[in-house]
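Left out: one protein chain. Kept in place: all the others.
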Amino acid sequence: MRLSLTRRDVLFAATGSAAGLVLSPVPWKLLGDSAIWTQRSRFAPETLRGDITTRFSACTLCPAGCALRARCVGMPAVPVSLTGVAGHPVTHGALCPTGFALHHLTRHPLRLTGPAQIARRKGGVEATSRMADTVIASVADAVRSARTAAKVPLAVLDLRPGRMASLECRRLLAGIPGAIHVVPPSREASTFEAIRTRLEGAEGAVGPLGIDLDKPRTIVSFGAPLWEGWGTPGTVPVLVTRQNQGSLRLVQIEAHRSPTAECADRWLPIRPGTEAAVALGLAHVLVTDGLVAPEVARRARDLDTSFRTFVAPFEPSAVERISGIPASALRSLAHEMAEGSSLAIGSGAPGTEPLGPEEESAIAALNLLLGNAGPNGSVVGRHELPSPTLEGSLATEVPLAELADGSVGVLVIDGAAETVPWPVVASKLTKTATVVSLSPWLTGLSLHASWAVPSPAPLELLDEVLPPAGAPVASWGLALPLVAPPERTMTPVTFLSRLAAALGATAPAHEGAETLLRRRAAGIVAAGRGKVFVPGGALMAIADAGGSDGLYEKLSAGGAWIDDPLPGPTQSPRYMLLPPTQQEVASLAAVATLGRAVRQGDASGYLDPEGYVGATGAVPEPAILGKLCRESLLRTSTAARRSMPVTIREA
Amino acid sequence: MQSAKKPLDGKTHRYGMVIDLDRCTGCGACMVACAVENNVPPGDPAANERTGISWLRIYRMNDGQPLPETRTAFVPVPCQQCGAKAPCVSVCPQNAVEVDRSSGIVGQIPVRCLGCRYCMAACPYHARSFNWWDPVWPAGMKESLNPDVSTRTRGVVEKCNFCFHRLQAARAKAAAAGSREESPGDYLPACVEACPTSAFLFGDLDDPTSDVAKAAEGKGTFRLLEKLGTDPKVIYRSARPWVRQMADGALPRNGKEEHRG
Partner (left out) sequence: MASTMDSLVSGTLINTKIIEPLKTVDGKLMARGVRRAPLPKFLLAMAPWVVVLGFGLYGAWLCLYRGLNQTNMDNRFAFGLWIYLDLTIIALGAGAFFTGFLLYVLRRTEMKAVINSAVVIGFVCYSGAVAILMIDVGQPLRAWFTFWHPNIHSMLTEVTFCITCYLMVLAIEYTPLLLKNRQLRKVPSLLVFEFELHKVMVVLAALGTFLSFFHQGSLGGLYGVMSARPFAFREAIGIWPSTFFLFILSAAAVGPGFVLATTALVEKLSGKKLVKDEVPALLAKISGSLLIVYVLAKAVDTLVWINSTSPSTGAEPMSFYSHRPFGPWILFAEIVVCGLVPALLLRDGGKRLSLKWRVPAAALACSGVALNRFVMTIQTQALPTLPFDRFLSYTPSWQETASFLAVVAYGVLVYALSFRYLNLFPEERELANS
């Protein structure tokens, strides 16, 4: 039998097979698999595997140093999410929005992972990787040539002064002839500094000052971002609770409608740069309407002599002309302030110009008239944080403002946040100065540097948390490293000791970060004051903490030490209302009368100021924070603020 | 999503929140914490507030007075976790949306989602987001994604699910300790944990001893779009009359909430 195959047979076989295939599981399986393939696309990232652990640290991006609890995965443990530490006596569990994405910043595109040379080109700023020895040698050369060319051959600007690491740096600098340690002004503390310089006598607060947030009934804020984490984000829940209870009223005096102004009980818009006039106007009403409490008025040295005359021109209608605040509003505000305990806060808002010394001076006078330095005042003194002394000499610590212009030959900037605007820093440098940045990121002040020797980033470095600005009591915490830093980063202490070696200076052996911090722990235990907080537990007295090792252990596990309050003065100290020198008085009068010309700042580089008090911005922005601005209407941009057109003059 | 039609212990919960609008400062920490917890990436550079993904969105509400007397309130709006008649549940052609009876949480199954976006059209709270782009996680986020939350592809809808993975973790923890009931303090969504001013209260609305149930019965509470009958489990409160009036026409809660799912 012959098998003949026709086209028809082939056709039928093919059609039959196709029909059969449809009835088989094959096409359905293919469909199912294709559905799975769409889920496992090349875009689906791998996630970490391993045990989930909880570790504690602190965010050291800004001086607030919020405690955080990290959820870590795997071995070595990598943090995947961060949150605040509930019940913490300083932060009250708060963390600013940037803090939640802190662990993303270790791999930010602007992260510097090793020493580099920085060059400014047309398209932007570039960092070219270099060997550490090369960079250190170049910096040493610069210092050597600066010895003949500049008054200050080497200055280290410490953006977070007061740490044990700062002391260690000073000890290293002592071995380098001509080297000094420079500290920037603290933005929030500027109001307190102004108050301190007016107080006289031992009875007046000599130590650091802070605010007792439970005291004031009315807070008049001259642009201070109180609802955005002024001092530390932990102040916000305290203030919000009091406001909701009706025991606190916030009046925000600010040119721009900031988030704090939106939440304030009243927003009084003013022309930018006229804060001094407003403060003096309020003082005028207090003085002329006899609203100053007698016991407070008695203690003023110059109230009835020079101050009354000085403040006479600043009557409400004149202030209205200068600043735009209605005279009636000013008068009623002054009366309200006089009725209960009130507080005036300056310090300005991040992302804009800080308030100048004249404005702070006027605000300080206002606070003194309200009796804030007295026994019932909202401004309280606190103990200094116990600080062990280091053996050997330390380099001089010089405030930035006291440096002569054009005097610094080589400037090393230790820190990431731009707490000082660059122009202020630049004015202190010689024309051919070399700037070295120790910041982990190529942002902020490091954009102006020629060399970068990046230190480990927050979460990579053992660090400490000092009391935030404006704190009513001292406190201390630890920031433990959660991830290993890139190999080629080096701590500022290491850099300075290698620089000292390159300069042929004899540098004392440095003790290591942990040793130094344990010494501070010992100092705290020796002081015998305060309480220790542990997560999930109650406060315990320092005596029960188990000695300095016990204290250190507890702080490594998310704890914190909080000091006892300093007993307040029994009577108000004597004080001056006007600044000490004639020049300052004249300057105050001029600024108040004419207003200060304010740069409508280039705020484009500035970061959303949540919790960034003291940091006007310019740390790298986590991408998630940019998402908040781009993908929601909550913030249209990190810098945009809404202004009241009527009060804005052309700058 | 493994949801028990009838949970092992027979007890159901109705997890909900009370958001105190007088405490919200509009800082956005909750939005950031939510995105980090749930692996929600920043969008394409061309993404904006209408095409980006936000499981929790804070709205700014002004009372309409001219500046500077304008009063502002901030309203966080997550998925309102509507009741049994959630508008998005009945409309999904693939049964990819379900109200979990054991917890009351409205769950979305992204791996089953076809991307037809009918649920998005049906939701009056605009709580749902669509993946218009392939997700791209930035450096730093890519290496530290939350392993408990699966990532989504483009073309699917996603929304807040009250951090259901945390509920599963709490249940696992309870099971490991030999208990059939998760401990209330063990389960908190990321936004609740993150809020610096503790504006969120979270818990089982059906548990009369819980703080959230007590707050939900308190004065000044209201729900958004009450009259639509969605029966949401997100309850707002404010002592300020203008906030209540603006947000929902000063309507008191009608008390007719379903006590199942």
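Residue numbering begins at 1 within each chain, and the chains themselves are lettered A and B in the order written.
Criterion: a residue touches a chain if its C-beta (ideal position, glycine included) is under 8 Å from a C-beta of that chain, and two chains touch if they have at least 3 such contacts.
Here the structure is a predicted model, which is why all the values come from computation and not from measurement.
Chemist: Given the contact definition stated above, which residue among B:T153, B:S210 or B:S238 touches the chain not shown here?
Modeler: Spelled out, the listed residue whose C-beta touches the missing chain is B:T153.
Chemist: Looking at B:K11, B:H126 or B:R180, which makes contact with the chain not pictured?
Modeler: B:H126
Chemist: Give me the chain B residues in contact with the hidden chain, please.
Modeler: Residues touching the hidden chain, for chain B, are 44, 46, 50-51, 59-61, 75, 77, 85, 87, 90-96, 112-118, 120-126, 128-134, 153-157, 224-230, 246-249, 251.
Criterion: only the chains that are shown with their structure count from here on.
Chemist: What is the distance, in whole Å, between the centres of chain A and chain B, each centre taken as the mean of its C-alpha atoms?
Modeler: 32
Chemist: Using the touch definition from the top, list the residues of chain B that touch chain A in their complex.
Modeler: Spelled out, the residues of chain B in touch with chain A are 22-23, 25-29, 31-33, 35-37, 41-43, 47-49, 51-54, 57-60, 67-68, 72, 74, 111, 134-147, 151, 153-154, 190, 193-194, 196-198, 239.
Chemist: Quick one: which bits of chain A touch chain B in the complex? Just the residue numbers, please.
Modeler: Contacts found on chain A: 38-39, 41, 43-45, 47-49, 73, 78-84, 92-98, 100-101, 103-109, 227-229, 233-234, 236-237, 240-241, 244, 257, 259, 262-263, 267-269, 610, 622-628, 630-635, 642, 644.
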